[in-house]
Each structure stands twice: as C-alpha cells, then as structure tokens.
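A protein chain is absent from this complex, but the other protein chains hold their places.
To keep things simple, chains are lettered A, B and C as they appear, and every chain counts its residues starting from 1.
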Amino acid sequence: MTTTRCTLTVRYAETDAQGIVHHSNYLVWFEEGRSDFLRQQGVNYTDVEKAGYFIVVVDAQLRYKSPAFYEDRLCIETTLEKFRGKVLEFSYRVLNQDERLLAEGRTVHMVIGKDRRPVSLPEGMLPRT
Amino acid sequence: MTTTRCTLTVRYAETDAQGIVHHSNYLVWFEEGRSDFLRQQGVNYTDVEKAGYFIVVVDAQLRYKSPAFYEDRLCIETTLEKFRGKVLEFSYRVLNQDERLLAEGRTVHMVIGKDRRPVSLPEGMLPRT
Amino acid sequence: MTTTRCTLTVRYAETDAQGIVHHSNYLVWFEEGRSDFLRQQGVNYTDVEKAGYFIVVVDAQLRYKSPAFYEDRLCIETTLEKFRGKVLEFSYRVLNQDERLLAEGRTVHMVIGKDRRPVSLPEGMLPRT
Partner (left out) sequence: MTTTRCTLTVRYAETDAQGIVHHSNYLVWFEEGRSDFLRQQGVNYTDVEKAGYFIVVVDAQLRYKSPAFYEDRLCIETTLEKFRGKVLEFSYRVLNQDERLLAEGRTVHMVIGKDRRPVSLPEGMLPRT
C-alpha cells in the first residue's frame, strides 16, 4: 500500500455561506489526490485518456470531522487500497496546517474503454499498490 | 418516511472532459433535493440559519450507476430516513428523463448552533419524517 | 433582437463565505441563459456538438450591482445582440424575485470545428437574431 501526499490552499470560491468549505469540494480534492498519486507513480492520467481508457468513479464515501476554512493549507493523503483488474480503490485523509484530521473517505473506480465498457488497464499504465 | 421530488436540467459547467457530469455535482444536487424537501415541508433553511442553526454534513455515501449528460432532465428523489434530536439522515435517488437510475446516496447531518456545537432544532423548524 | 427569460433558484453551493453568491457563478448562469435561448429557438446545443461544432467563449464582461442570496429566485434575461458568420454576441441581465437588477453582462463567442478552427454554423443550427 503506497501513500502519497500533496498540499493545496483552500480557495475563497470553495467556501459557502456557513463560512466553511462546501462539502462537495472534498470529492474534488480526493480527485487531486488521485491525480497526484498517479503522477508520483509515473502514470499520467492525460495519457491514459488519450490511449482510450477512462477511470470512472462508481462509489464514494466521505466522513466530515472538522471544517476547513479559506486559506487553510491542506494535506491530502492518498492511498491505493486495492487494484485488481478493472477496479481500483483509494482512501484519503485531509489534514489542515495544524495536522487536524478534517475528513476521510474512500472511492472505488472502474476502468472503462471508449465504449464505456469495463476493461483492464494495459501494462505501463498500472500504478503500484 | 416522506419522499419529495424536484427536477433540474444538467448544466454545461457540470460536465467534465469525459463528456459526462463530474461526480462531485451529485452532492450539490443532493443538497438541492434537501433544500426542496425542506421547502415542501414548510421549513425555510434561510430562516433556520437566520435563527442561528446550521445543518452540517457529517457523512455522505454515493453510488454512481450510469452517467448524466448535458441537458439531461433529472429528477432528484429525496427521503428523510431518520430524524432524532440533533441528527438527520436523508437518502436520494437521481433519475434521468428515461427514468434510468443514475445514482443513489445517503447523507447524515448534525444540527449545530453558532458556536458549532450540536443542538436540537426548535419546534416549528422540524421537518416531518 | 430576441430576448428569452429563464428562472433558477440559487443553490447553497453557489454561496461563499461572504454569505452571498460567488461572482464566478454568474458566468455559469449566463451559459444557462444561452442554453435556454438556443432551446427556445429550436437549436439543441447537444446536437450542435454532435455535428462537430463548438461554440467557445472568447470574451466576457460582467457588472455586479447587487448580491444574490441562497434560495433567491432569479430571472436570467438573454439577448442575442449580434450574429454574423462565425461570431455570436449575447447580453444578459440577472434579476431577483423583487425585480432588482443583480448583474448584467455580455459574452462573445466563436464557432469552431473539431480542429478548433473558426467555422460557420450550418443552416438549421442558426438561431434567429
């Protein structure tokens, strides 16, 4: 199980009228965690799509522990939990600058081809577990 | 268990480079389902916040079945599954114009006061289960 | 000059920490105004893209007059100001339920083909000015 870390600063546009980050942005951040994970593994998702493969989300779970605020400096920890054939599962932890856990989650993904049918990623596009 | 239905048309800005709706938008649509549910129950969430109560998301689960496309005419079905004291639980189903189930999910919410501590909603702001 | 009107309800996710709608959403609403304008003119933008034509934004201007709030019921007025060959220009007015003008703007668009080069829309996909 490999875990990667990337950082991002909370944008004003990500806040809502409660004065905290809107909960939908965590799915965007998880995705950034995955993108960065793949890049760190030498897999460029742009190339994956150019080759005709798409990694689509089939399942997502989020647990919100503590709010994030504008200009918070966040760390997204991304772990590839499972990778078998056509299915990938990632877990995530979002921490702020005080190392407080803000949220954690899990996403399950299917690899599909241009015809939107499940397919296995070819060698060379495989991340290491 | 009350279920309400509201409709919305997929916006171009909600699509992504896969040509389908980005998965984070379903959380936004679930929220619109909740807003509409509360309005149909005679509860105005703007008034709830003005009175110093905030309904925050603590947990979310989403299962993606089939993609949504630009200009799809969606129906969001929202059900209040549980409502005890300070905790609300909603479930959702998103269907397109062909009555195809695109996604389903569940969110759990906590009622908090201005000090961000759990508190019960006063009478008159209570939705019916 | 044809003007069309469509309505939408402000979403919670569209608000920001100032308690008002984030200014970037007006570009999304203008786009919804355009989509609706084209539909009312019998032009389906999904079909336009399927035929290999894309209408891209090259210029946008926005003037913000008064804030929009969660659950505001907005009217988007969309006018096709100019349409010559490969260029379209639209203007917009956003009003709230009290008919207060919240914002107005203008966007200029170019029609391009799959090679991203300017091209004229074929007959049958032309909106009336």
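Convention: a residue touches a chain if its C-beta (ideal position, glycine included) is under 8 Å from a C-beta of that chain, and two chains touch if they have at least 3 such contacts.
On a predicted model such as this, the values are computed, not experimentally measured, just so you know.
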Residue touching the undisplayed chain, where the options are A:28, A:75 or A:108: A:28
For subunit C, the residues touching the chain missing from this view: 17-18, 23-25, 27-28, 31, 49, 54, 56-64, 67, 116
Where the missing chain touches subunit B, by residue: 12-13, 15-17, 19-20, 22, 24, 70
Where the missing chain touches subunit A, by residue: 9, 11-13, 28, 31-32, 35, 39, 44-46, 69-71
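The rule we apply is simple: only the chains that are shown with their structure count from here on.
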Mean-CA-position distance for subunit C and subunit B (Å): 26
Length of the line joining the C-alpha centres of subunit A and subunit B, rounded to whole Å: 23
Where subunit B touches two or more other chains, by residue: 28, 31
